Every structure is written in C-alpha cells, then in structure tokens.
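Note that this complex is displayed minus one protein chain, with the remaining chains in position.
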Amino acid sequence: MNSRPVKTKVAIIGATGYTAVELIKILLRHPHVEIVAATTRREDNPPISEIHPCLTGRLDLRCELLDPATIAAKADVAFACLPHVASMESIPLLLAEGLKVIDLSADYRLTDPDVYEQWYGHVHTDPTRLGTVVYGLPELYRKQIPGHKLIANPGCYTSTAILGISPLLCGGYIDPQGIIIDGKSGVSGAGRTPKLGTLFSECNESVTAYSVGNHRHAPEIDQVLSDVSGTNTEVVFTPHLIPMDRGLLCSIYAPAIKKTTEQELMQVFSDFYRESHFVRIVDHLPRTKDVIHTNFCDITVRLSRGIIHVFSALDNLVKGASGVAVQNFNLMCGYDETTALVDSPQ
Amino acid sequence: MNSRPVKTKVAIIGATGYTAVELIKILLRHPHVEIVAATTRREDNPPISEIHPCLTGRLDLRCELLDPATIAAKADVAFACLPHVASMESIPLLLAEGLKVIDLSADYRLTDPDVYEQWYGHVHTDPTRLGTVVYGLPELYRKQIPGHKLIANPGCYTSTAILGISPLLCGGYIDPQGIIIDGKSGVSGAGRTPKLGTLFSECNESVTAYSVGNHRHAPEIDQVLSDVSGTNTEVVFTPHLIPMDRGLLCSIYAPAIKKTTEQELMQVFSDFYRESHFVRIVDHLPRTKDVIHTNFCDITVRLSRGIIHVFSALDNLVKGASGVAVQNFNLMCGYDETTALVDSPQ
Amino acid sequence: MNSRPVKTKVAIIGATGYTAVELIKILLRHPHVEIVAATTRREDNPPISEIHPCLTGRLDLRCELLDPATIAAKADVAFACLPHVASMESIPLLLAEGLKVIDLSADYRLTDPDVYEQWYGHVHTDPTRLGTVVYGLPELYRKQIPGHKLIANPGCYTSTAILGISPLLCGGYIDPQGIIIDGKSGVSGAGRTPKLGTLFSECNESVTAYSVGNHRHAPEIDQVLSDVSGTNTEVVFTPHLIPMDRGLLCSIYAPAIKKTTEQELMQVFSDFYRESHFVRIVDHLPRTKDVIHTNFCDITVRLSRGIIHVFSALDNLVKGASGVAVQNFNLMCGYDETTALVDSPQ
Partner (left out) sequence: MNSRPVKTKVAIIGATGYTAVELIKILLRHPHVEIVAATTRREDNPPISEIHPCLTGRLDLRCELLDPATIAAKADVAFACLPHVASMESIPLLLAEGLKVIDLSADYRLTDPDVYEQWYGHVHTDPTRLGTVVYGLPELYRKQIPGHKLIANPGCYTSTAILGISPLLCGGYIDPQGIIIDGKSGVSGAGRTPKLGTLFSECNESVTAYSVGNHRHAPEIDQVLSDVSGTNTEVVFTPHLIPMDRGLLCSIYAPAIKKTTEQELMQVFSDFYRESHFVRIVDHLPRTKDVIHTNFCDITVRLSRGIIHVFSALDNLVKGASGVAVQNFNLMCGYDETTALVDSPQ
C-alpha cells in the first residue's frame, strides 16, 4: 500500500533475559517497528519462542549469533540487553556499523570511567565515549535525546529514585546530603541467570535488604541528581528484595529544609512533571500493582514530623527498563514519545 | 478528520470488580471503542480511577447508578459485569432500550431454566430468552454470534475445559462419560468481594480443592460439550485454588477409546483450531505464566498408559472473561475478531 | 506419677484470629500448660478445630462465650487476643475474678489515656490501671514482669523497631529525634477479618506503604524508647505491606552522632543483648525467612555515609505477638523464659 509508512527495523542484542522479552512484547505493539533480528550465544539458532514460550505465534524469528555487520545489514536500531562488560565490548562495533543503539546495561551510564571501574570492578574499555552519551531518562533529558546515536538507558532503582527526588532537590526543599532511599524490588530485577539467591524457595515468603552501602545504582543516582540539581548529591540507598515478580517502590525520606506543606509539595511535583505523560502524581499511596505492565511511575508526597516522604512506584521491567527504552527509541527516531506505551486514543 | 470512523459507544454495567477493570483496560486499547459509562451501586458517583487506581490518567469517567434509559441514550453496547441474579434482572431492561448486551455473568449460559434453578438456587426470571441466546465461545460458535443482541459470555473454567475436550469428543477419541477435569485457578476468579476464603493469609502458601461435585461450571461444560459432540456428556470437574492472581490450568484425563498416537492427537487439535487465532497448540507443557495478560489459550496433548492427557491454560480474566467478551463484541459489531486482543501487525 | 508437676491452666480469650491459633500451637508444646478454655462470640460452641482446621486432632476443645467467672473457675491465666476496646472491656472483669492476664491487644500499652484516645479514637475506660501495667518486652523489662497480674504484650512493629534502636539510643550513638523506621510486614499482621485491602488479589504481587504518619505503633515506639533512653524520642515510622504471610523487617536509619565503626556498633548490640536468648546479632543481612516460625529477632548493623543502618527481623505472629506472650507468661509464672520457644537441649 502506498500510504503505509516505512517501518524502523530493530534488533534485540541479547534476547534471552527478562528485559529482552518485555521489550519484544512492547515492540510488537509498536505500529512503526519491525523486529528483524534477535541474538543469543546459542549456536543452534533457536526460535525466539523456544526461549520465551509466551512469544509462540507472536514473533516468528530465529535467534542468531551476534555479528555486528550482519545486524547492521538488516536493522536500523539495536536494543542492547547484554550484561555489563559484554555491552561495552559490542556497542562500539554496532555503532561503527552505523546502527543507533539503546543500551539497557550499565556500561554507558556513568560519565567517569574511574567511578565505573570502582563500582563494576572492570576497566572501562570505551572511556572516551562516556560523557558524550545521553542518559535516557526522558523526564529529565527529553530534549537531549533526539539526534543521539547511543542512549544509556537508566537503571530501575535509579529512575524510581530520581523521579521521586528531583523536584525536591531542584526546588530547594531538601538537602543534597543524606537523603534516605529505601528501595523494594520484585525478583525479576535480579535477572534470569540461575542463582541460589533468586530461587523461589529462597525469596518467597521472605524480605531482606541486600548490597547495603554498595549497590551499583547508588553512584548513578548521585551523578544524575548532582547534574539535575547543580549540587553535589550523595544519597543513602538501600535495596530490598520482595517476593513478587515485578514492581519497584522507593520510599524516600529527607528533612524539609524550608517551611512547606504537603499541598505545596504535591503542586511542586505536578508542575515538575506537567509535560511528562508517564509520571502520575497521585493522592493515594501508590501500589506497585497499579503500575505493573505499564510505563507509568506513580508518585505521592507526605510530610510528617518535619520529614518529607516520597513514594515512587513503577514496573522495573517496563518504566524501569524496556518501556523507557522504547520511550527513548521513540524520541530518538522522531515518533510520538508515548507510541506503543499507552492505550489507544479514546 | 473526515475519514475517522465513528466509534462504538460502550457502557460497563457493574464496574467495581476484577473482570470490569480488565475489560476496561482491553477496551482502552480498542481503536473503535469509546467507553461512555460505567455503573456501580455507589450513590456518590466516584471517578472510576478511585475504584481502580490503575486507571488514573487513563479513563476520565465518573461512575453512575444503573439506569437503563440513561445508558441507552449514550451507549450502543453494554458489557454486563454484574453478579448472577442481578444480571437477569437488569439485562431485559437494557435490551428493551435497544442496547446490545454481552453478559459476563452466568445467567444466560444454561439453556434450561430448571438446570439454572437447581445449580444457582434461584428461579430464572427471564426463562423465555434462555435458549435464544448464543453461547459466546467463538472457537465453537463463531458463526452464530454476529447479528445477536445478547451474548452469554462463558465461564473461565468452562472455556478452558471445553477448548481442551471438544476436539477429542468430536473426533471420537474419548467417551463422553467420566472425563476427569482437574482445574487449577488463580484467586482473582473468586471475585473482589471480601471473604475469609480469599484473604491473602488464607490462600497464600496453600492449595486446596473446592466445590467438589457441585461447582456451577460443571453443568455448563456438560451442556456445551453435549451440544458440540451431539452426545450426552457428563464430566467430572474438580476446581482447585492456587496461590496466584490470575491464570487457569485444566489438566484433563480420559481413556483413549480408539488406537491413536500423540502425534495424531496433536494434529487433531491443530486442525480443529486452524481458524482460531487465540488457541495455540504447543509442543511443550503450557504454563499459565505464558498466557496471562493475553487472550491466548495454550493447549498440548500427551498419551500415557492409555490415558489421553490434555493441558489447557489461559488467563481467567482475559480469555476466561473479559478478553473473550471483547472477542464476542468484535464479532457482534463486525470488527476483526482479534481487534484490541493482539499485537500490532508486524 | 507423683513427680509430675501441676500444670498451669490457661484460657484463650478471643480464639478466632491468627495470633490466637499461633498462641495455641506454641502452648501445645509447653510442658507445663494445659489449655482449658477458648472463647469466641459464636453461640454454637464450635470445636476449636472447626475454626482452625490445623488443630484437628491436636486440641479437643469446644469454644465458649466469654464469661469471666466461668473462665476463672477453670483457668489460672488468660491470654486476651481480643481487638482493642473489646479488650479493655473484658480485662478488668477477668482480673477481678483473680485471673492473671496477658493482653495481646493495644489497650494497656500506652501509659497516657489521652494519647490512647488520640490514636485509637476511644476514651480509655480503664485509665487508672494504665501506667501500673508492665510493658511485656522481656529484653527491656525482664525484671519487672514477675509478680505482675497484667502484662501489655507489645505490638509487632514496636518490638522489631525498639529492639533495633534501644542499644543505639542508650549508647548515645544517635539522636532521639528523626530516626527513620521503614517497616515491611507480611499480611497476617492485618488480621483475619475479611477486608478488601487484605484480599489475596489486592496484596499479592504488590507492595505499598500505608498509615504514613499515623500508624498506631508510632506512639508506642516513642513511649518505650523515651522510657528506655531517658530522653524524649520521636521516630518517623512508615509501615509497608509485603506479599507474604508472616515476617516483619524494620530497616532503621539514623545519622551517627559520634565517631564509631561497624565493628564497635556490632559489639554494642552483642553486649546489650548478652542475656537475651531470642535476639541474635548476626553478621549477615537478616532475612525474615530465617526467623519465621521461631521466637528469634535477628539484627545486624551497617554504617554507610555516616548513617547507621539497622536491620531487625522477626515473625510478627511469634516474637511479634504470641511467642513473646508465652515468653511473658513464662516469666510471670516462674518458668524458664525459653520454655516452649526453643529446641530441646542438645
């Protein structure tokens, strides 16, 4: 048909994990996207539906080994769902072949290669590109995204925390030191590689903190909040594992450093996110259940005993990973930011 | 725009429960639907997003009390998500006002008012309409649905079991007496009214059978299978409550009454559902996880020790309730059967 | 047998809930206890195993209506598992009949009737007894418990938080204002009365904060910590509902107000609880899974970015309710504090 627009051809690099399958499901709803390739390390070219049975009858594609030139011959944009380190090894090759890349790993999020090395335990092998990459949180960097060839898609805790803190820091309501972030995440955030700690019988009927004082999302939160607020920010971030598949809640606590009211704070948040379709400032205390399988982040504020409380909830696999990746893709390619991420127009 | 097609206006009658919110979410994705009304018994006209916070920012609508004339002035089609008895009280009034109706309750599923009375403990108050109503399982009654004013949407266990048994009965592979159906359902199937038995602390970390020998879906399964196969069918149906939100698996056991193979049986199923997009005949043993949040029913067959085993899985709230309701709506209104229920065309 | 000691006869007042059944299970292991009565509001005297099927074959007892004189004729000690208000109506009558009482409700925990009225919305009807009652947290008030006729058993969040904070406050490591307590509780803490918010399909696969700034355990925590530390303490307490049956974790954050190390803080905790068998100071981050179905409270400390982090975990139904009730009972009656609450001696 003449009027049918040309579709953007995309490849999924590293297709076996939870963010990859979530990404594929979202892209299958995208009217302007065709998924042309998916890579794994398996040599036997399995159908994608063998790896993710939920895709049976929905995507007829065999996985292939990652060969950047082959991918570039088919695709315009690559979504890299690789683990860190593997990501920075492949992405320069994909970019060199002319592909645009959205990287869902942590490899290009931090701007300082020394900070990367300190937290990830590896020398960064593509350090000159760091700092030229845009951080793909559209609510804060929407205008920088178009035109970029490489987007560093943010971490799940990171987005949840940053969206909950930025309006307060920018408004001068809280001090940039000592903000307490108590994060609670579903288990899918830990990935699909079999490990003792993510076995059903270990996580179910249990809650625990982990990586106290040393979770890799902490320097990322610090960096972005420092950038947004213009002041050196150091948060106290403590993640917890919750017995549920998906969903992430950050409960954020910081003393108010100027006189304010709950009503004023709610207004501050509403104003801050006026242009951001996917942030819903709600009156009630957000439940992760109300945002899972959506690209929304629900936020509310309370003021009690002088402490500002923010509750920020999203789906770690959607708004925390694959949904925001598509949001970035839309901005990068000139589509409406919400395409494939919202209901049809009513 | 001139070319923009007129949308079908729909009302949700009884909007507080789980099937209603699922239905709304599906209809919000439907390009040819506008939701114009939602009713509850609350006198204070709450916004729908107060009842279902997940709809915040997605549907801007206040609930109203059910008044058939008011509904008919706004809407073309009503989805009735009322409990049984309440449904048969309201539906004649809605039909009298000229509305088309898809009834998600059990009130119009059974063709014999005596059977209804026996299983539901109420005299049927609209008995003459029974038997003129089409049973809304499109995989079996696709051709009868268009043109009808009232569709009886099937029960969740019923659809799962019937889809798993019909090809075998019609093919003469099993006897119509004594088919064993062991059903396993998530808790959302029990509804949103607070009851001891569906409290988290009662259902979680537990599995139990319930309604053994007297579940109301049994006569419905019998009736439809008898109709489809042309022989009097009486199944043995035992539901179980499983600690998960949604998802339903029927494990079906029946002795093979003629010589056959697994391969032949798989072919029988594939042929039977060749025209049915939403039934996926899969090689692997279906997991409910792979069908939840979709309108698919995944089915496989095994033959062991002379017993044919069928495993049939769907999402009780989607293919088992609200998804099939939209499938019926599409057929009733002349839209493509899969509209709003599948991915975008790739 | 001559040497067989006389057993203490106990009654369970209000036997239908989760704390009652947990209490019964513990008492059934107690070598010096005989359960002689259980009360409910049901007029039909149901067997206790009808209300709690898990007790089938374990306790052969019919429930009765609460009549203080009848109870006193049979029992020496009453465990009151009534809701608040109901508790303060019955307990004076039970005491008047000569019974010793352990009250698992909140009615006698707060010492100031005005504070009670403010937080519970009821005038306290037994105000003169308040303040004469010992607060049944043996780790802090072990010596006061023997000899008392009425023990106010602490709340579940309260115990978890107080055990995690007391050593720091008493040691002068933190300021008594602005301690952040982020609590995470399993759903059984919300009781067995059917409510929308505790339905499986509402809580499962979800996490949310609730009662922010107004949870009734906050004034209780303040009161006890103020008493223990001798300074006016005001905490910031935020509870969250976690999709699990039982288990409670408090993540506690407070700036260190004097120079210290993690090692020193661990030693402070170890010293503080040297005599307390049920507090385990552990090196790892505690999981609720490791304490459920036990009377242990597992605690660890971390120091990061100047903030002292304490993680304190227990079973809300055992150490947070019925286990500590038996601990109090043991102290009250002169049995070893750990009887029925630990393994056999190895």
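Descriptive notes on the structure:
Note that the chains are named A, B and C in the order they appear, and that numbering of residues resets to 1 at the start of each chain.
By definition in this document, contacts are C-beta pairs under 8 Å (C-beta built on N, C-alpha and C of every residue); 3 or more make two chains touch, one makes a residue touch a chain.
Keep in mind that what you see is a predicted model, and the values were worked out from it rather than measured.
Of the candidate positions B:P53, B:P176, B:P286 or B:G320, contact with the unshown chain belongs to B:P286. Touch with the chain that is not drawn comes from one residue among B:D112, B:D126 or B:E234, which is B:E234. Here one chain is not drawn; of A:S90, A:S166, A:S188 or A:S322, the residue touching it is A:S188. From the options C:T233, C:T294, C:N316 or C:N330, the residue with contact to the unseen chain in the full assembly is C:T294. In the full complex, chain A makes contact with the omitted chain through residues 18, 186-188, 190, 192, 194-196, 198-205, 243-245. Although one chain is hidden here, its contacts on chain C can still be listed: residues 25, 28-31, 34-35, 53-54, 56-59, 205, 280, 282, 284, 286-287, 289-291, 293-294, 296, 298, 340, 342-344, 346. Where chain B meets the missing chain, the touching residues are 178, 180, 182, 184, 186, 202, 204-210, 212-213, 234, 236, 238, 240, 242-247, 249, 251, 253, 255, 285-289, 292, 302, 304-307, 309, 311, 313.
What we mean here is this: only the chains that are shown with their structure count from here on.
Here the chain pair with the top count of touching C-beta pairs is A-C. Where the sister copies chain A and chain C meet, the same residue numbers recur on both sides for over half of the interface positions. Averaged C-alpha coordinates put the centre of chain B at 46 Å from the centre of chain C. Remark: chain A and chain C have CA centroids separated by 40 Å (rounded to whole angstrom).
Among all residues of chain C, those that touch two or more other chains are 186, 202, 204-205, 243-245.
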